[in-house]
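A single protein chain has been omitted from the complex, and every remaining protein chain is retained in its original position.
All chains are identified by letter, namely A and B, in their written order; residue positions are counted from 1 within each chain.
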Amino acid sequence: MSLDEPKIDLSPKVSDEIRKTTCYMCACRCGINVHMKDGKVAYIEGNRDHPVNRGVLCAKGSAGIMQVNAPSRLRAPMKRVGPRGSGEFEEISWDEALQIATDWLAPLRETAPEKLAFFTGRDQSQSFTSLWAQSYGTPNYAAHGGFCSVNMAAGGIYTMGGAFWEFGQPDWDHTKMFVLFGVAEDHDSNPIKIGIGQIKARGAKVVGVNPIRTGYNAVADDWYGITPGTDGLLILSLIHCLMKAGKVDLDYLAQFTNAACLVNEDPDSPENGLLLKDKDGKPQVIDRRTGKRAPWDGAGVEPDLSASYRYKGVTYRPVFHLMADKYLDEAYAPEAVAERTGISAGRIRQLAAEIAKVAFEEPVVLDREWTDFRGKTHKTMVGRPVSFHAMRGISAHSNGFQTARALHTLQILIGAVETPGGMRFKPPYPKPATAHPKPHCKVTPGKPLDGPHLGYPHGPADLCLTADGAPARIDKAFSWENPLSAHGLMHMVIANAHAGDPYKIDTLFLYMANMAWNSSMNTTGTMNMLTDKDESGEYVIPRIIYSDAYSSEMVAYADLILPDTTYLERHDCISLLDRPICEADAAADAIRWPVIEPDRDVRGFQSVLCELGAKLGLPAFINDDGSQKYADYADYITNHIRRPGIGPLSGWRMGDNGLQDGRGAPNEAQLDTYIKNGGFWLAHVPEEAAYYKPFNTAYQDWAVKLGFYDAPQPYIFQLYSEPMRRFQLAAMGHGDRQPPEHLRERILKAMEPLPIWYAPFEEGLVDTEAYPFHALTQRPMAMYHSWGSQNAWLRQLHGMNPLYIPTEIWKKRGFKPGDWAKVTSAHGEITVPAMEMQALNSKTAWTWNAIGKRQGAWALEGETSESSKGFLLNHLISELLPPRGDGMRWANSDPVTGQAAWFDLRVDINRADAPKASQPHHPPIKSPVPQAPKNLAWKTKS
Amino acid sequence: MTQLPQSTDRKLGLVIDLDTCVGCHACVISCKGWNTENYGAALSDTDAYGPDVSGTFLNRVHSYEVKPETGPAQLIHFPKSCLHCEDAPCVTVCPTGASYKRTADGIVLVNEDACIGCGLCAWACPYGARELDATAGVMKKCTLCIDRIYNENLPEEDQIPACVRTCPAGARHFGDFADPNSNVSKLTAERGGMDLMPEQGTRPTNKYLPPRPKDCSGEINTLAPLLEPVATDGKGFVGWLDKMLSALPGGNA
Partner (left out) sequence: MHPAKSVIIFTTLSGIGFGMLFFIGLGMIVPEGLMAFIWFAIAYLFSVGGLIASTFHLKHPERALRAFTQWKTSWLSREGVLSVVALLVMAAYGAGLVFLKTRWAYVGYVGAILSLLTVFATSMIYAQLKTVPRWRDFSTPLMFLGYAGAGGSLMTGQVDYALALLALTGLLQLLNWMRGDGALGKSGSDIGTATGLGTAAQVRAFEPPHTGTNYLLKEMVYVVGRKHAGRLRILSLLMGIGLPILLLLAPFGHMLAALAIVSHIVGVFASRWLFFAQAEHVVGLYYGKR
């Protein structure tokens, strides 16, 4: 019998139009199609043409609708009327808000501009905000990299002119083995998911090194549940095995690295440990053709990895010899590191053997000719198809910089950087550390700073110190405590400002940074620092201006709120000057544009800065006649010229004969063209320039054409780091600038020019019997730090976060399902819900980060699971390590870069009965936004 | 009609690859986003910003740990949505005929105009594929994006379920199981696609690809020759290096 079925419309209308822009639910910058119905956002999906995500979109991106209609959105500028932390505000007009800001900042600029500390958090407009800060004249500016992953970035750039995340990617098309170190949902989000899916489908192997077996590590073919903080030791042991077996790419090392450069071995020389250079300052190698000295980049030179050299009574040995001495030492044998790393010697050897097999017995050889900077033409491109990715799991440790350098050394030893199947840089990288600016800190009241804030020091001379050798910056970046702190130390600003060390500030100006909650260590302490008053009854940090789009926990601690738009309501540029969306095969940049107009009195923060900058008379923001230079951010994006012919966006610039890419004059229609093109611009790397980018003349020429730099900048990888050695020499007593006594030993120990491993600092300063376990966080795939709880859909996925406890501890401490855990550290104590996990390093507990929220924030009503069961691990972590013998307290950071050492945390874990709410519990803050609706049944009417 | 068709012209369904799902919930939210806007009533959330939040979702991602005989525990991320069973118990129990299986392609759907919200079909489903929407009072479930797969307003490459289009890792595949040469049929054959709770007798259409064997490398044995030492210390290494370099021709490769 025929079954009668209802008639369904199989081709219903999907939307009135599709507006293409860039997602901002995290920092991945996927391209999105925003489907509009009746002028409202109806549905969001990925843009198939976009180079980053090619049509896919993660949970966060798809939940964008619930972000742009979140009840937690701030509605108007606000002025604090109650005490700080109470959440009591009155809404004011923009005119009044800008007047207040001007009244605070204008006189400060004339007298002591360094007393403005301007730090930005989760944003990506650093090339703009840094310009503003530079123009204002304060040295105290940075973004969040110091508490995020500067170790990874700096470790890579100092070593090889590029790193992971937005600087580089695996060669997904050719790689045969992909090894992840310490990666959760860390950038590069969707491209990594796409890549892993693709390579697994074609039979490549995925290896996950991570104490926790979730996400990418769950689908890994092999899992190494390593002890936190010991990845560097594992890597050095792999290097030991490979060097000992001769499984290294000698050709590659000789030509493309400083392995053949010559190191001064005279212990009495002030240049001991530095490289031999000619009078032009060029590092020297021995040329195999002649047996004589030659500059590393001399035409046709063939660097000799094996030749020593004696000159003026000093013996020089190649870097490679020093590496052999160091890494063949049995201290790096698998047996010696097995216990510390928690990986058996057999498995370490197995991993080394597999790397060797894939690299040397399964090379990928492309029949492509290319010419290097010495003029030599190579007939083929030989790839060692082992690729790597690493992120916060190795970065967020006090030994993270050296660990990152160790990993890059491993990659370079097997010839797997910029060769087929290995790691590839994304334009505008590679750019060596020497091609980056140096940091600047010279303050002249009423005038701009003497150059860009952040940069890459090459020795003590480049540090940011005052005349008497004290740190010039409030976060003490680029000081002897953390010399190579390329991203600043945002996590130290509030503590240092509170302590007046190195000095007090007047105004703290923050953007999109939840410092009064999940972005700080010692959260309760930080909240107290923001509300502390001095003897005169004034706040220790007198003024706080904060810009955010949502009612976050930080809002309550500011005096003046400048409400930002959501990402569908604004212009943005994802710029080559900043943090672009390039791929290894294409330079690319992108925009955001207002797909909908804000329905409340908010303005894009960057547009506000354009106006404020003009009011303050900042040179970069006014015309010659003093009038406002940029009407808004869109105006800046279109018309700003950074260097001749270089603006924020590279696509469709105005040339003499029409539009051109890379360099050119402003084009009024540029933004419209981007919109028509799906919100992005692409320029493909020519095929002959695709690999060996630092050495490849075709690439160097193309990079100049596109304006990444003004002249070709070939270089070789710095296995041996001279900048590190210079700091050691200063610690040893050489040179005009030397560190204070109490830091000499630490600098000597930590700034070895060849990668080393040392135990995380916390381990040496706490009683590891009292705190025998490790505690970590991971970022979940469906939340982005503190964003997500205000999102009605996403918060159902992660409404609370248990502490995941490994089976061994679970059983030993007598846990039962439903139990809570009391976790203690040298700094603090928390009591939180607990859950057993088997697929976990047996000495490590962990949780998802930033799920815990404070009651009253994010427009959540009442005692939600976020505030009663969710929690932050931050309460256990201090920005200062426990006191040492001499009473001094170092920052809980990497001594080289200042990176916040979140994952060094040591704890004890015991069973607890369930309290009423997770501890510590903070009193609710008054919500500055109206009550949220009770129920949602989201459908645009059409 | 709640009689099951004897056979269907096509058997549309999904293949879920448990060896590739990284547990990102992209499929969960893209489904929520598409379906709240399109087929039938909106997918509501009650107490959306409060302590007792509960919402209707058609696809959810679980996770399981598996402790094998030897080797470390594994973790599998596990998406689950309607399996569009051939012998769908949710269809036959429905008293109003709202629940039905299409003869053309085997998709199991709810005719929301006829649903009285008795909930029996959800009781009949072993997989938890059906959720009664608290606000609309009708049963909601995966529609296999019936409003996308034939939709001429979409470009052809987008005429696939939203979850399949969005999955970043490519762990979801859509196709016709009645065609032995289709992507889903081939994947099922190659990787041993399995049914969930086969003893329930539902004959699910969706197939799950089991995780590939993990942690097989074990301790070194067959690859040991690769790590045969060429030296035991720096000096010996330099000696080896000299030998290697002098063996090379005047130019490098």
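Quick note on the criterion: contacts are C-beta pairs under 8 Å (C-beta built on N, C-alpha and C of every residue); 3 or more make two chains touch, one makes a residue touch a chain.
What you are looking at is a predicted structure, and each value in this text was computed from that prediction instead of being measured.
J.: Based on the whole complex, identify which of A:S865, A:S918 or A:T940 touches the chain you can't see.
T.: In the complete complex, the chain left out is touched by residue A:S865.
J.: For a quick check of understanding: of B:C31, B:C94, B:I146 or B:V184, which residue touches the chain that isn't displayed?
T.: B:C94
J.: Touch as defined at the start, partner being the missing chain; which of B:T2, B:S30, B:T188 or B:T205 qualifies?
T.: Only one listed residue reaches the unshown chain, and that is B:T2.
J.: Which residue among B:V61, B:L226 or B:L241 touches the omitted chain?
T.: Of the candidates B:V61, B:L226 or B:L241, B:V61 is in touch with the missing chain.
J.: For the chain not shown, which residue from B:L14, B:A42, B:C115 or B:L227 touches it across the whole complex?
T.: The single option touching the absent chain is B:C115.
J.: I need the residue numbers on chain A that touch the omitted chain, in ascending order.
T.: Interface residues of chain A facing the absent chain: 796-800, 837-838, 865.
J.: So that we can see where the missing chain sits, which residues of chain B does it touch?
T.: 1-3, 18, 28, 52-57, 60-68, 75-76, 78, 80, 89, 91-98, 114-120, 122-128, 131-132, 134, 136-138, 194-201, 208, 210-211
Here, only the chains that are shown with their structure count from here on.
J.: Considering the complex alone, what residue numbers of chain A touch chain B?
T.: For chain A paired with chain B, touching residues are 1, 3-6, 8-14, 37, 42-46, 48, 53, 55-63, 65, 71, 185, 189-190, 193-194, 196-198, 200-201, 213-223, 225, 241-247, 250-251, 254-255, 288-289, 302, 304-306, 320-321, 324-326, 328-329, 344, 346-347, 349-354, 356-357, 361, 376, 378, 380, 382, 781-782, 790, 792-797, 799, 837-840, 859-865, 868, 932-940.
J.: Quick one: which bits of chain B touch chain A in the complex? Just the residue numbers, please.
T.: Interface residues on chain B, with respect to chain A: 1, 3, 5, 19-26, 28-30, 32-34, 36-38, 41-51, 53-55, 57, 63, 65, 67, 72-77, 100, 102-103, 109, 111, 113-114, 134-136, 146-147, 150-154, 157-158, 162, 165-171, 211-212, 214-220, 223-224, 226-234, 236-238, 240-242, 244-245, 248, 250-253.
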